[in-house]
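A protein chain is absent from this complex, but the other protein chains hold their places.
Naming follows writing order (A, B and C), and every chain is counted from residue 1.
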Amino acid sequence: MTRIGVVVFPGSNCEYDALGAVSALGAEAEFVWHSATHLDGFDGVILPGGFAHGDYLRPGALARFSPVMEAVAEFARAGGAVLGICNGFQVLTEAGLLPGALQKNRGLTFLCQPTTLTVESTASVLTRDAFRGQELVIPINHFSGSYTCDDETWASLVAHDQIVLRYKENPNGSRDDIAGVSNVEGNVVGLMPHPERAMSTLLGSADGRVLLESFVGAPVGAR
Amino acid sequence: MNYPIIVDVTLREGIADPEGATIERALPALGFNGISHVRAGKSFRMNIDAEDESSALAIAAALAQRLLSNPVIENATARSAAKG
Amino acid sequence: MNYPIIVDVTLREGIADPEGATIERALPALGFNGISHVRAGKSFRMNIDAEDESSALAIAAALAQRLLSNPVIENATARSAAKG
Partner (left out) sequence: MSSAPEPLHRALGLTDSELAQIQVVLGRDPNPLELALYGVMWSEHCSYKSSRIHLRRLPSEGAHVLVGPGENAGVIDAGDGIAVAIRIESHNHPSAIEPYQGAATGVGGILRDVFTMGARPLAVMDPLFFGNLDDARQRWLVEGVVSGISGYGNSVGVPTVGGELTFDECYSSNPLVNVLCCGALPTNRLVLGVASGVGNLAVLLGSSTGRDGIGGVSVLASAGFVGDDGAASLDDAKRPSVQVGDPYEEKRLIEACLELLDRGLVVGIQDLGGAGLVCATSETAARGGVGMDVDITAVPLREEGMQPFEIMTSESQERMLAIITPENWEEIASLCAKWEVRASVVGRVVEPSLDANGNPRGMLRIRRGFDGEVLGEVPAQSLADEAPLYDRARERPSSLDAVHEDDPTFDEPVGSPNDDLLALLVDPAWVYRQYDSQLFLNTVVGPGRDASLLRLAGPGLPASERGIALSTDSNPRWCALDPRLGTALTVAESVANLACVGASAKALVNCLNFGNPEHPEVMWQLSESIDGMAEACVALAIPVVGGNVSLYNESGGSDIDPTPVVGLLGVLEKLVAPPPGWNWREGDAVVLVGARRAPGTVPFPLAGTRWATRRGRRGGNVAAFDGAGLKNTFDFVTGEVAEICAGASSDVTSVHDVGAGGLATALAEMASVTGLGANIFELEGHQELFAEFPGRFVMTTNNLERFIARAVRAGVAVEEIGRVGGTKLHIGQAIDLEVQEIARQRRGALEEALEAAG
């Protein structure tokens, strides 16, 4: 069975949701406290949403110095599957594991609403079971979700097929409607929308399943 | 000795500043005209134990680079809070 | 004439600053010691059309009071961005 570690920083708040979602897909999931120094035995790691360290200074700015982040970097370098959701995405950019940065939303307010995403690349651990052009209804829930990068970085994202998901209607001013990106290898992915909140029609949408199924299945296939 | 230092963090040229833009848009309605190029930034004031002021400033500059700013989008500079 | 002005907004003395305190708590782990009294603030840079610099500063001060700060918890001061 796939083992997934869900990293918990003080101030994380979607850790139970992420754990619940991947467990429901058959993964064996457990919390990893931010002071952990290794991630041995895990097939994949999720950095969940929330407000690590209160999001003080900048989202992710303090969390990236947690001991676990060196282990996450090591894990990623070795080809392990890493997924940053919302605040987790912000942490990954601050830590330099993903390019770009996330700024305050264009409208300067927090946004909690459903969005429609299109799958732009299937070369990542998050989208390998989806198809290019597939539309998914998945909620966003963030204050600082406007993806920003310089022209050079953007050109490189395009060239390496690293833009994983785009918003159909840009809610926050993200450059090029970007909702999620991966590293060049496709094993580290970050996205602002919350696939774990779209796991059942009782709660409005089950479109997040295909993403988390890809992720949960990915590490096993990758090794 | 203990030196009061301020680190100013500003958005890099070319990075969009929704906060500055929003303030600028609101100004005419409040009766403020002729104000342009509003940019929002952050500042951090702190006291630093160091040999002398220039070492304190060096510590602050290192802190500014490492923690207080995100170089992908921001610039940071340290200055003495004692002056002016 | 057009004057570059900076408005600094800081928390009033005695008002809790959770952001500054959280940053301060994180510093030793990053190898920064001897840094205390970290307080987070905001700054706004802008260009103001005015007769002379002192009128520009007066406009900025009024703006600072009305829009950029809440005097109940914050102090705001305007300064020229041209100087140093």
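Going forward, a contact is a pair of C-beta atoms (placed from the backbone, for glycine too) under 8 Å apart; a residue touches a chain by one contact, two chains touch by 3 or more.
Quick caveat, the model's predicted, so the values are computed rather than measured.
When the whole complex is considered, the residue among A:Cys14, A:Leu47, A:Ile163 or A:Leu211 that touches the unshown chain is A:Cys14.
Contact with the omitted chain, checked across A:Phe42, A:Tyr56 or A:Tyr167, is made by A:Tyr56.
Annotation for subunit A: contacts to the undisplayed chain at residues 10-11, 13-14, 16-17, 20-21, 33, 50-51, 53-56, 109-113, 139, 141, 143, 194, 196-197, 199, 201-203. Panel shows subunit C; residues 12, 14-18, 21-22, 25, 70, 72-73 of it touch the chain omitted from the view.
Quick note on the criterion: only the chains that are shown with their structure count from here on.
Among the residues of subunit C, those in touch with two or more other chains are 23, 26, 30, 40.
Looking at subunit A, one finds that residues 57, 62, 65 touch two or more other chains.
Within the complex formed with subunit A, the subunit B residues making contact are 14-16, 18-19, 22, 67-68, 70, 72-73. Across the interface of their complex, subunit B is touched by residues 2, 8, 10, 20, 23-24, 26-27, 30, 32-50, 59, 62-63, 66-68, 79, 83-84 of subunit C.
The touching residues of subunit A, counted against subunit B in their complex, run 57-58, 61-62, 65, 93-94, 100-101, 103-108, 146, 148-150, 173.
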